[in-house]
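Note that one protein chain is taken out, while the other chains of the complex remain in position.
Residue numbering begins at 1 within each chain, and the chains themselves are lettered A, B and C in the order written.
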Amino acid sequence: MNIDDIKKEFPIFDNKIHNNDLVYLDSANSSQKPKIVLDRIYDFYSKEFSNVGRSVHYLAVAATNLYENTRVSVQKYINAQDKNEIVFTKGATEAINLIANTFGQKYLDEGDEVLITELEHHSNYVPWHFLRKSKNIKIEFAEINDDGEITLEAIKTKITDKTKIICITHLSNVTGAILPIKEIVNLAHSKGIPVLVDGCQGAPHLKLDMQDLGCDFYAISGHKMYGPTGIGVLYAKKKWLEDLPPYQGGGGMIREVKKKGISYGDLPNKYEAGTMATAQVIAFNESIKFMETIGIENIEKHEKELLDYAIDVLGKNNSINIVGNPKNKGGVISFTIEGIHPHDIATILDEDGVAIRAGHHCCQILHDKLGLPATARASFGVYNTKEDIDQLNASLNNCKKIFNLK
Amino acid sequence: MNIDDIKKEFPIFDNKIHNNDLVYLDSANSSQKPKIVLDRIYDFYSKEFSNVGRSVHYLAVAATNLYENTRVSVQKYINAQDKNEIVFTKGATEAINLIANTFGQKYLDEGDEVLITELEHHSNYVPWHFLRKSKNIKIEFAEINDDGEITLEAIKTKITDKTKIICITHLSNVTGAILPIKEIVNLAHSKGIPVLVDGCQGAPHLKLDMQDLGCDFYAISGHKMYGPTGIGVLYAKKKWLEDLPPYQGGGGMIREVKKKGISYGDLPNKYEAGTMATAQVIAFNESIKFMETIGIENIEKHEKELLDYAIDVLGKNNSINIVGNPKNKGGVISFTIEGIHPHDIATILDEDGVAIRAGHHCCQILHDKLGLPATARASFGVYNTKEDIDQLNASLNNCKKIFNLK
Amino acid sequence: MNLKELYQEIILDHGKNPRNLRKTDNYNKDAKGHNPLCGDNVHVFLKLDENKKVDDISFEGSGCAISMASASIMTDLVRGKEEAEVKEIVTDFLDMIKEKDDLNSKLLNDDEKTKLMCLSGVKQYPMRVKCATLSWHTLTSAIDNSQEVINTES
Partner (left out) sequence: MNLKELYQEIILDHGKNPRNLRKTDNYNKDAKGHNPLCGDNVHVFLKLDENKKVDDISFEGSGCAISMASASIMTDLVRGKEEAEVKEIVTDFLDMIKEKDDLNSKLLNDDEKTKLMCLSGVKQYPMRVKCATLSWHTLTSAIDNSQEVINTES
């Protein structure tokens, strides 16, 4: 795989940032988009646009087919059993809210416990917090170890008779820790507890196989997978989608509507109320194809090489402290420099065209635990190169110079 | 205003449908998109893409500014008092669900009444129906008159001491009736009842002035306003957005997150959880500009001319029955032909490149009331011409020929 | 595509004057079908005798020419057949509409096959396939005594 060629497929890299080449190290936040995705959006709107599933005219038929094609592509990509286990949402956040709301309505009562981890993104905590308020449930936090990992043991310790659902990230967007999902699912299922996986960082970087993972719910954001903004995927086992109540109400999700009552449509319509993000869903098919063409194994390998290289280079830079040291780690490095606040680092790096993120990365619980108000974070995509890491390191040295550090 | 020139701005019309020119009469379902909107999406992704509001690097700053610019454009376009009264959603359906959920949580209790109308789209009924189930509230329906209108009187009759909110469409997507919103709002407010307006069909076709209308909530779908799919707007008076609880939980909508509790961010962040439909919001600015450049008055005038012409032409075609006869009517004509089912009409018209919609148009309550299982519907956009109407009429005559009708 | 093939005279005739559009007295099996896209409804009533033979079959509902004609032709064809035979015919018809070029069942005579093949025009109209198959799915559901409403959307 020639990474230089891959980079060329992303038009964004033709631009200069403050007269420098763009070194984009913020893919955990959102990835850049290859040209085929942009072309697909353009072509769809200019040649095939219509609303989906509602009219019988030519354009509507074409659009509906394209829309459903993506569902099948996603199903295959993540190895779901049934295409109707794929629900399109506006993002992973909505996917998690959907489950928190509907599962919460039906299965959570006063005193019940939702088990999450200290690594969770706010998107996998706040929706459960709502239930704490409305239903008086409890939220328990599985604790990280010194390496910034969540072990099977850490989950086990927190499971009680009251635990009704376990909600965990696949890959931490701060420490990069990859969680032992399969083992956690086995443990949970042995106690009859369903598992929701926040796959925001898993989906772009790891091979996905729902049959192998065995989880009940898996949430994905398209924009982190080289896809458009405004599109996400909720994978849920069919039995759950059939069992849980609908989330939003509107056109398309109903069967019959009478003044006295309403019956809901079959899967997946039941969960896709209103006009969906048609163009985004259709273009997302190209993102999947893009990843398939390279091969997720090759993406994983490339990102692992980058990660090893970056840990080596930054590790030798004596002012830099890398946050966490998980044995099983994805392409995310959060770090601090003693004496320079992450925000100042990000501003100085930006001047060189190096885009990183600074802050708590929507993980305040974790940052509290680490005793760090903020960290700087470099995260990788398939288009990154070792030169990007070298430039990152050079720019970090420039930070130190400006701040008069050795 | 030269409509031929405007049509040229829409790339879709360069395509042939079954070797015919496209006569697109399904804009009430979703409108086509002008080139500037498509270009904006392409340019944004290829030159400026980044996630909004979370990083301090150059691209993130640029994207955040562009995103917020749309908020200001929408504010001005609908004459809202404050830009923070504009909340971006994935569509009108989500906007209505947001209010039904949050208003329902806080203000609706057993026995309370929500007053809607027989004209409402499922999107403005099903979300309220959820509360019927969870909170045991009642839903009352203001009744249409013989012309397919909702009068002030029809609303007045149904208001009781228990009425807690009135939810009405601005413009019916079936009869085209334009409701006397201002008068209804005045009446409602005199009794302390807030009003939600489903503006899906109002926003693309009517001049909007929130200060003049006075309503509390107004829901808009971008894809019906020459904008991208996956983007909608909830306008809500500031006092409500400050007062109501948040809807979805996730990144971006919080202030502080602790294990014990969470505080929420200021407006409008409180209602924009997770990564938003950034590209769509940014491109939607071009849709607003497109409409502003033509001038909503000119759009209204043009569509009124088309409507008058169509009523005249179809009215003379003796097999055609137009549904409803509202004095104040927008560019929507639903009709039936005795002896031909609307679905058959739509299929036959499609062969000529004429795209209309057949079915209940997500208004089963209305169709039940009218005793019609389905209707055919032609609806207009700014790109339609009198020739389109002539073609529609000619194709309808072809239907009659195929079905051996006179 | 060819509208003439879709709207053949026989379809228009059955569509306008559907046979068996009524409710069988003393029916012993029934099922409802629904197409949410167009709001079409069909309710199929079956009276099987002690040998599981179709003594009477009828339907109620409203819909487009295709769906009415399909239900009309279907009800005409299966009267007098045994339950197992009905199922074979249904499968044969659905296979034809979905993918096969022809009808294969030996239970149908040439005349009956010709009638049914008139519905094959919908193959060129994917959105209309559901109209042609709704009553057939509903018939299966009636025979199987399954309580769910048949929904062609899925």
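Descriptive notes on the structure:
In the analysis below, contacts are C-beta pairs under 8 Å (C-beta built on N, C-alpha and C of every residue); 3 or more make two chains touch, one makes a residue touch a chain.
Note that this is a predicted model, so its numbers are computed, not measured.
Shown chains touched by the missing chain in the whole complex: A, B. The chain not shown here is touched by just one of A:68, A:256 or A:344, and that residue is A:344.
Among A:3, A:220 or A:374, the one in contact with the hidden chain is A:374.
Of the residues in chain A, those that touch the hidden partner chain are 18, 339-344, 347-348, 351, 358-360, 364, 367, 373-374, 402-404.
Although one chain is not displayed, its contacts with chain B can still be listed: residues 53-54, 56, 60-61, 64-65, 84, 254-256, 263, 265-267, 269.
The rule we apply is simple: only the chains that are shown with their structure count from here on.
Chain B and chain C have CA centres that are 38 Å apart. Work out the mean CA point of chain A and of chain B, and you get 31 Å between them. Averaging Cα coordinates per chain places chain A and chain C 46 Å apart.
Shared interface positions of chain C, defined as residues touching 2 or more other chains, are 37-38, 125, 127-128. For chain A, residues touching at least two other chains, in rising order: 54, 56, 60, 254, 256.
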